Every structure is written in C-alpha cells, then in structure tokens.
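The structure's right below; bear with me while I get my questions together.
Up next is chain A:
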Amino acid sequence: MTLLPEIYTFLFSLVFLFLSLGKGKRPLFILARTLAVIGLVISFLSINASGLLFSGAYRVDYFSQIFKVLLNIGLTLVVFMFHKDDEVDNVPEFYMFLGFSTLGLTILVSSVELISILVSLEISSFSLYAIVPLRRAQTRDHLEASIKYLFFGAISTGIMLYGMGYLYAFAHSTYLVDIVEKTPVFLARPFGVLALLLTLTAFFFKLSLFPLHFWAPDIYEGASDATTTFIATVPKVAGAAVLIRLTMLANSPVSQLALLLIVLAAFSMTLGNLVGLVQKDLKRLLAYSGIAHAGYLMLGLLSFNEDGNAAVAYYITVYLFMNLALFYVIMLLSRGGQNLKISDLTGLARKSPLLAFTLAAAAFSLAGIPPTGGFTGKFFLFVNAFRAGHLAIVIIAAVNTVISLFYYLNLVRVSYSKEAQGPSVGLSFYEKALCYLFSIAIIILGLMPLTFMEMFRQAM
Partner candidate 1 sequence: MNLVEVLEKLRRETGLLKKLFYLVLILLILFDLFLPRGHAHFLVDKVPAFWTFFTVIGGFLLARFSKGMAHTILGKKEDFYG
Partner candidate 2 sequence: MDNWIHPAIFYFLGALLLPFIKGLAKKIFILLIPIASIVVVAMSEYGSYGAYNFLGVQGLFGRVDKLSMVFAWVFVIMAFLGALYALHREEDGHHIAGFFYVGSSLGAVFAGDYLTLFVFWEIMAFSSVFLIWYRRKQKAVDAGFRYLLYHVFGGLLLFFGMMFYYAKVGSFAFNAISPSQAAWPEYLILAGFALNAAVIPLHTWLPDAYPEATVEGAVFLCAFTTKTAVYVLARGFSGFEILAILGTAMTVYGVCYAIIENDIRRVLAYHIISQVGYMVAGVGIGTAMAVNGACAHAFAHILYKALLFMGAGSVLYMTGRSKMTELGGLYKYMPLAMIGYVVGAISISGFPLFSGFVSKSMIVAAAHHEGRIWLMLFMNLAGIGTFLSVGLKVTYFTFFGKPPANPVSAKEPPANMLWAMGLTSLLCFIIGTFPQTLYVLLPFPVEFRPYTLSHLSEMMQILAFTGLIFYLLVGKLSPEDKINLDMDYFYRQGTWLFMKFDEKIIAPLDVLWGELYRILGVRGLFGSADLSYKFDQKAIDGVVDNTAYSVVGFGSIVKKLQTGKVQVYIGLSLFMFFAILWFVL
C-alpha cells in the first residue's frame, strides 16, 4: 500500500468531519492523540514504500516518505500539545482542518507534476484559512490578519500559476521529469529563471521569506496559539521539501537564481532579526525569527547538490522541534489564550525550572549554540554555502547570527531573572514528559546528526 499515509490522513480528517456533524461538545484530545499516533506509526511503516502513480504525477520515494514522516511527527506533536481546556479542543472542525492541511502537504511532497503540486498546496492552504480565525479572544486586528493571510495566499498561488505557465511553455509538459530535461536550455535565458522563481513564490510565501513575509507577524499574533503552532512549523517542512524538489530542477548551479536566492536570504535574515530585536510580543518575535530562519534555509539551496539539500532537510527538522518546543512553553504559560509578552516570562525559572530549561534549549538552538541541533543544522548550511563559494552570504548570515543572539538569549535571561510574580506553574506528568522529549530531541539532533544526515542524503 504505497498510499497508506495519505489514505490514513484522509480518514483521520473524515472521522472529525463526522464528529462535527454530531451535537454536543466533548473533549476530543484523547481520540485525536490516538489517531495521530497511529498515523505516525503508519508513516514510519511505509517509509520504504516506492512507486509512481497517477500516470507519473505522483511519486512515492524515500524523499517523499521521509518528509511524510516529518509532517506526521509535526502533526502528532501539535495534537499532543493541546490540552483538554484548550480553546480549540472540542471543536472537531479544528482537527478536521489540521488533518486536511496535513493531507495536502503529504500529497504535496510526493507530487512531481505542476498541477498536482498546485492542487495539493491549495488543499493545505484552504484548510489553514479556515482555522486561522478560530479563536476565542478575537479582535478586529486578528480577523484582519486572517483576511490578509487568505488574500495573499491566493495571490501567491496566482503568481505560482503564472510561473508554472511559463514552465509549461518551455517544456510543453507539466511533469517535473520533462521540465528537468529542458532546464539547461531555458535556464540559460533570464525568462527561464523568472519562470522558476515565480513558481517558487508560493513556497517562499509558506516559508515567510522576504518579501512575502509580512503575513507572518500578524498571523502569529492573531491566530490562537494552537493554530500558530501548526502554521509555524508543519507547512514549512513541506515548503522546504518542495523548494528542494524545484531547485533540483536546476541540476547545476545557476548563477542568476543563486544570486536571487542570496539577495532574498540576506534581506530575510537581516530584516527578520533586526525587527525581531524590538518585539515585545512573544509570538510576534517568533514570527520574525521564522522570517530570519527562512533566510538561513536558503543557504542550503545555494549549493544545488545533495549535500546542500540534505542540510536544508536537516535544518527544517531541527526547526520543527525547536519551534514546537518554544510554542509548547507558550501554550503552557498562556492557558487563558491571551498572547504572551516577553515580560511574562519573568521569573519562569523559579515558577517552573523545567519550562525554563525547555525554553532555554529551544532558544539556544534557534540562536545556533552548540551542542543543540540549531548549531549543527546551521553548521551544515553554512558549510555548504561556503563550499559552493558564496562567501558574502555566509558572512551576512554570521552577522545576523550575532544580532539574533541578542533576542534569543534575552528570552533566557528574562526567564532566569527576578523574583517570580504569581504562583508556580504546575505541570502534569504528561506535560513534563513532552518538555523532556523536546529538550532531548533538540540536543540529540545536535550531538548525533550523522544518522539523520545520512538518511537525508540518501533521500536526495
């Protein structure tokens, strides 16, 4: 059964669709967790599946299966992070849309044909548009943010279609295989680069890369913690996967495309970090951090080879864990559903040493400090960009790392500072376990990257 993960994710969503038809509200988190874990197991089981389906439009290979596992890990962890009094629990539609969105992303990483890429991307996006406004403490600004997200998501899709049109015009086919054959010819022309770039736009949007980043701060701030957690992590994994697939169309380094990626990466990193520096709202800060990290990711794409792509895959894996960890801390701290200010972290080390530690591990990792995964991941990215001869961007990234240190470490500083105001935060056994899981994962990814790297390189 090559399509097992897809079919299962579909069923997952259907279960909640039927539940949403019924009346009465009941906690769903136990059911959701169970089903998500089964999905994760299934995705692991089918990791070696392979096949070419739907007249070659859909390829199941090691690459796609690894990303499916990552997507399922993301979904499972996100589902595990909700608790029963969370505002999104006992709303079956929420789980349903999460499922559909993941389904779209799952299909996306396997799609090797332009139209199926488009369709799967849209399946995923529409589900997200629907859950962004699901929030108890909704204000006008929050609502506006979701409209913005929808509107510009649609525009970026439009641009992608425009680019795809060009690709089709060049290759007379929508299959990536055919396009690859023609790439040396059309990438020699500026218009060919333009076509590829426009096609990439929608994924830049998903990753919140400059100049398509503007939605992120508003959405992060405007959507509920649960929704933000999902949007900030899982779609980015798939976005990175497709970026890898599409830049692999270029086969060999293309100087204009590389230069473009460099410029976008430089702006993205610099802007994200500089603006992140002055943020007061924790989730907004994470949005800018995400913008900066989208820039770092581009460094891996610059080398246009397996190593660089593996580095991107590795970094997005680390990114998944460190962001989930940070969001989990946020979710545990803001049980009322309000947005957390950075100053709300004050005295966290006293209130809950474990949460402070998890926060520290995640922040250190985001800042790129050994021995966390963030360091190892950045190391791979920088090394690959460096080997490809892109010295300037590596230096820009270095300077950016210095700038970003300031606000990541500031989070840790605040959490270790002053006397605690307010009661200590009690964590259940389950919540503690999840905190440990995140911290350990971040450190293991930092210390033992070789197995994962080897896996990713095989997949490329």
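How these were chosen: all candidates are chains of the complex that A comes from, given by their letters.
We take it that a contact is a pair of C-beta atoms (placed from the backbone, for glycine too) under 8 Å apart; a residue touches a chain by one contact, two chains touch by 3 or more; residues count from 1.
All figures in this text were calculated on a predicted structure; none of them were measured in a lab.
> Thinking of the complex as a whole, which of 1 or 2 is in touch with chain A?
By the stated definition of touch, the match is candidate 2.
> Which of the residues in chain A end up touching candidate 2 in this complex?
144, 147-148, 151-152, 155, 158-159, 190, 193-194, 197, 201, 211-212, 214, 217-218, 256, 259-260, 263-264, 271, 274-275, 277-278, 353, 364, 367, 369-371, 375, 382-383, 386, 394-395, 398, 401-402, 405-406, 409-410, 413, 416-418, 450, 453
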